[in-house]
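Could you have a look at this structure, given as structure tokens, before my questions?
For this view, one protein chain was removed and the others were kept in their places.
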Amino acid sequence: MIRFIGRRLLVAVPVVLLATMLLFALVSARGDPTAKYRNDPGFSQQTLRNLRHEFHLDEPWAQQYVDWAGDFVQGDWHTSFSTRQPVSEMVGTALWNSTLLIGTTLVFAVSLALLIGVVSAVRRYSAFDHLATGFSYFGFSMPDFFFALLLQLFVVFVLEQALGVHVLYVQGKYTVGREGDFVNLAQHMVLPVLTLMLTSVAAWSRYQRDSMLEVLTADYVRTARAKGVPRGQIIRRHALRNALVPFVTVVAIDAGVLLGGVVVVESVFGWPGMGLLFYDALKFEDYPVLLAWMAVATIFVVVANIAADVLYGLLDPRIRVQGTRRSVRRSEREAAEAAARAAEVPA
Amino acid sequence: MNAAAGFGDDLQPALQVTGLTVEFTLGRAVVRAVAGASFSVQRGETVALVGESGSGKTLSALAAMGLVDPPGRVSGAVRIDGQAVLGLREDEWRTLRGRKVAMVFQDPMTSLNPAHRIGRQVAEAIRVHDAGVSRRDARDRAFALLERVGIAPAAARARDYPHQLSGGQRQRVMIAMAIANQPDVLIADEPTTALDVTTQAQVLDLLRDLQREMGLALLLITHDFGVVAGIADRVVVMYAGRVVEEGPVDAIFASAAHPYTRALLASVPTVGAARGGLRAIVGAPPNPGEIVAGCAFAPRCPLAEDRCVAQVPELRPVAEHQRAACVLADQIAAGRLSP
Partner (left out) sequence: MSMRVGDESGRARAESNDAGLAPTATVRSPRGGEWRRALRSFRRHTVAMIGLGFLVFIFLACFVGVHFAPSPTEQALLEPTHGPSWDHWFGTDEISRDELSRVLHGGQVTLKLAVGVAILTTVIGVLIGAVAGFYRGWVDELLMRFTDLWIALPALPFLAVAVSIGTVSLGPLGSLDLGGPLGMTLLLSLLLWGSIARVVRGATLSLREREFVDAARAIGSTNRRIIWRHVLPNCLGPIIVNATLVIAEAILVESTLSFLGFGIQPPTPTWGNLLTNSISNIEDTWWLVVFPGAVIFLTVLAVNFVGDGLRDAFDPRRQVRA
């Protein structure tokens, strides 16, 4: 198992390098980041020269990348152009805030998706199943920004103006003066989490349903029935246990994708996380923040992918005990071919 | 039709199937996969259920376990130890499956849960029918079963996952699960098809030993006459959902009465036979959805006459304990006619 993780990590390093190189190229292609400050009274010529020197802007592209990468790895992430704060601090806070959001979303979304998916599969074509399917379509056709805005509209017009209920907040993380208040935090988190959950649950529950349906018709489920295992146990210990494997992989991969979704949600709700950080950085061309953001995001996605593989390995004993997915697939293919050949023998 | 009470036997068969019909309604079409099949298996007897794929043999077995789900509809009668089982509720079935009647499936790789260790899967078969058994007892009994089927050292191998075992070993595990609760009837659906020849022999030996030891009624489904010769006492031949011949294995091999059975036997290549090429049976069995007039084998039968197409032939006695569904059965059995 350790070897398995180790190998994935090894592969991850060049991936992160390549991705950051690509992103660096993209950002550099936008031109000289100090150009727009040339006429800005807040920046003296000397300051500009210092900046250009600090960021090695006079050097060739590749050299710039190496310099930047070297700095980044050593922890020197420079200072933001816009806020003059150390970038590492900004990213640190933002990362924590987004993790809060994504973490909460994951917990609720996974539970809900599993529940809906399993029940839909077990009670196929029932009213619940049809409702769940409808909900899924609703969920993955709905643009998240639209849903976010709708929620805001709902809170403002329906809850507050019509019903006088002031419980949920549509902006920010804390009400000014109430930092650290858990309830206040929760009140601010409800809407963003709901928005993030919508697409997640819609997609995952559907996937889980499909997964369960395939597993429920598997041969080993038939064997369990033939042994006399009660239905509940079959669903839990045989079907779900095996259906969890692809589900978990999908969730882990999607966790990386959530980082993109978070950009929208945080921008609309003003949540001070990685999404809003990106939004501001790109809008105001805050070069150092942008680069650091890119690197962190790439690492996050790569880690999520590795986590997916690791989880997969943990849950599927064939990987855990045998080592690589490829070898398992090959041996399975051979076994299947042997069986097929045998079955074709004429009577 | 007063069918398979076992000719002249007063003993009640462990498994008795009478007029079994399995139909599937797909849209507007009704597919009849099994049409009025009847056979029985006594305790201590091995009956081979033989036929090509699509003959309805597997479905008959599944029906005997109550494992045919909608859109499939099962009618007729199945008795296990005298108890009528078709139409039982699911929870009633659950007390029978794995306890009175057990089944071993064809492909052991996919029939075992890939995520559970084999020891646990065998123990599950025990614990499901013995609510009060302790974990340790169940585990010990599982070990004993594994050793009995030839998987040793049991304690070590019980911790293995199915993919770590060979095909033959997996099939032994399936057998261990099936006999865990001393069933009266054991149904084995092509248990050796996915195995190589040497392992085949070992598994068949195991089945035979177990049967002798436990007095099982063994229903062995196969398309391989080599297997039949090795282990069966009686043979039931199915074609297009119907039983076309049944009888003691020696009689069938020596003087089969149905053209289809003869053709099947003839098509098995034998070492040392004249090199005349493989003798396949011309044509193909009817699709399960097709409704065939008269004898289903007639289109392919070299001896077919007009009356074969007019009416479905009934199973008629041809010799002591042997019956065939062919109007020409007597003559074929006597060797006066040859397909």
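Lettered A and B in written order, each chain numbered from 1.
One rule holds for everything that comes next: a residue touches a chain if its C-beta (ideal position, glycine included) is under 8 Å from a C-beta of that chain, and two chains touch if they have at least 3 such contacts.
These figures come from a predicted structure and were not determined experimentally.
Across A:Ile5, A:Leu282, A:Ile299 or A:Leu314, the residue that sits in touch with the chain not pictured is A:Leu282. Between the chain not shown and the residues A:Leu23, A:Val119, A:Leu168 or A:Val289, the one that touches is A:Leu23.
On the side of chain A, touch with the chain left out of the figure occurs at residues 11, 15, 19, 23, 26-27, 29-30, 125, 137-138, 140-146, 149-150, 152-153, 156-157, 199-200, 202-204, 206-207, 211, 214-215, 242-243, 245-246, 249-250, 253-254, 256-261, 263-264, 267-268, 278-279, 282-283, 290, 293-294, 297-298, 301-302, 304-305, 312, 316, 318, 325-326, 328-329, 332-333.
We adopt the following convention: only the chains that are shown with their structure count from here on.
Chain A and chain B have Cα centroids lying 52 Å from one another. Of all the residues in chain A, the ones that touch chain B in their complex are 218-220, 222-231, 233, 237-238, 241-242, 245, 315-318, 321-322, 328, 331-332, 335-336, 338-339, 342-343, 345-347.
Within the complex formed with chain A, the residues of chain B that make contact are 50-53, 65, 67, 90, 94-99, 102-103, 105, 107, 109-116, 124-125, 128-129, 161, 163-164, 167, 174, 177, 193-195, 223-225, 264, 267, 280.
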